[in-house]
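Note that one protein chain is taken out, while the other chains of the complex remain in position.
As written, the chain order gives the labels A and B, with residue 1 at the start of each chain.
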Amino acid sequence: MPRHKADIHRIFHALGDPTRRAIVERLSERPVSVSELAKPLVITLAAVVQHLQVLEDSGLVRTTKVGRVRTCRIEPAGMSAAEQWFADRRSRWERKFDRLGELLAEPEEG
Amino acid sequence: MEQKSVNHSTFVIERNYPTTPERVFAAFADPELKRYWFTEGFNKEPDEFQMDFRVGGTETFRYHYREGAPFSGIPFVNDGTYHEIALNKRIVNSSTMVIGGNCISASLTTFEFLPADDGTKLIFTFQGAFFENSDGPQIREMGWNKLLDRLAESLTQSAVAA
Partner (left out) sequence: MPERTVTHDTFTIERSYPTTPERIFSAFSDPVKKRRWFMEGPKSEAQEFEIDFRVGGRERSSFRAPLDSPIKGAVITNDTVYQDIVPNKRIVLAYTMTIADHRFSASLATFELVPGTGNTKLIFTEQAAFFEHSDGPKIREEGWRELLERLAQELAN
C-alpha cells in the first residue's frame, strides 16, 4: 500500500536529486533490495535509506519487507501522476499545432 | 537562471521536377504562378499576396484558416525579403511567420535550381529560428513538403496546357 498518494511537488523534489534519479532509473529495470541498491552508488546504506524515504513519500517508489530483506520497486501510480502533469502542461497552443500537423499530413482533397 | 528560448533548426528537401530550371524558377519569380502553388490549398483562405521579386524586394502573404481547421479565423502573416536572386539558378529569402500578432519564427530559405537529366533538381534548404509557442521544425517541414507537392502539380498542369 503506497504511503502517500502521488503528490506532484514531492515527485519533483524527489527527482531533483541525482542520486535519487539514479535509484529510480535502476528500479525501472527491475525491483532491487536496499542493500543491492547501495552497492553501485558508492554511498552508505543509511544514505540510501534516507533517499528511499523521500522517494516513497513522493509515491514514485514502494518498498516491502519480506523476512529480513526490504525490496524496492517503482510504484506505477506515481509515474502516471508525473506523466499526467506533463501532459496537462502541454499548452492548448501546442495541441493546435499538432492538429495542424495532422491536417497537413493528410492527402489533399480536390 | 533563464535559459535560451530560441530553437535553431535546419532541414533540406530535394525534389525532381520533369521540366526545365527556367520553368521551375518562373514558378517562383512570377506572382501569378507563385500565387497558385504557394497561397492556395489545405484549408488556407488567402487574404493578401504581394511580391516584389528583386533583391531587397519584399513578399507578404496574409491568410487565415477556414472554419473547423485549427487556428480558424486567426490572422497569419508571412513577411519576407529577397536577399539573393541568380536567374534560373538560386533564390535566397528570409521570412517571418506571425500568428495573431505574435512572431513565432524567422527563417532563411534557399532554393537551388539544378539542371538534371530528367528536368530539374530543386534543393530547398530551410534554416530557421523558432520562438515561443511555435510549431517547430517537424511541422514546418511537413508544410513545405505539401507546398512542393503543389508546385509539382502546378508545373505538370502548365506543361499540359502549354
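The working rule: contacts are C-beta pairs under 8 Å (C-beta built on N, C-alpha and C of every residue); 3 or more make two chains touch, one makes a residue touch a chain.
If you're wondering where the values come from, they're calculated on a predicted model, not measured in any experiment.
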{"item": "Contacts of the hidden chain among displayed chains", "value": "B"}
{"item": "Sole contact to the chain not displayed, among B:I13, B:L33, B:A69 or B:L108", "value": "B:L108"}
{"item": "Contact partner of the left-out chain, one of B:F42, B:Y63 or B:F131", "value": "B:F131"}
{"item": "Residues in subunit B touching the chain absent from view", "value": "1-6, 8, 10, 55-56, 79, 81, 83-84, 86, 89-90, 92, 94, 96, 103, 106-108, 110, 112, 114-116, 121, 123, 125, 127-129, 131"}
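Keep this in mind: only the chains that are shown with their structure count from here on.
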{"item": "Between subunit B and subunit A, distance of the C-alpha-averaged centres to the nearest whole Å", "value": "43"}
{"item": "Subunit B contact footprint on subunit A (complex, rising order)", "value": "91, 93, 96-101, 103-105, 108"}
{"item": "Of subunit B, residues touching subunit A in the complex", "value": "41-43, 69-71, 133-136, 138-139, 142-143, 146, 149-150"}
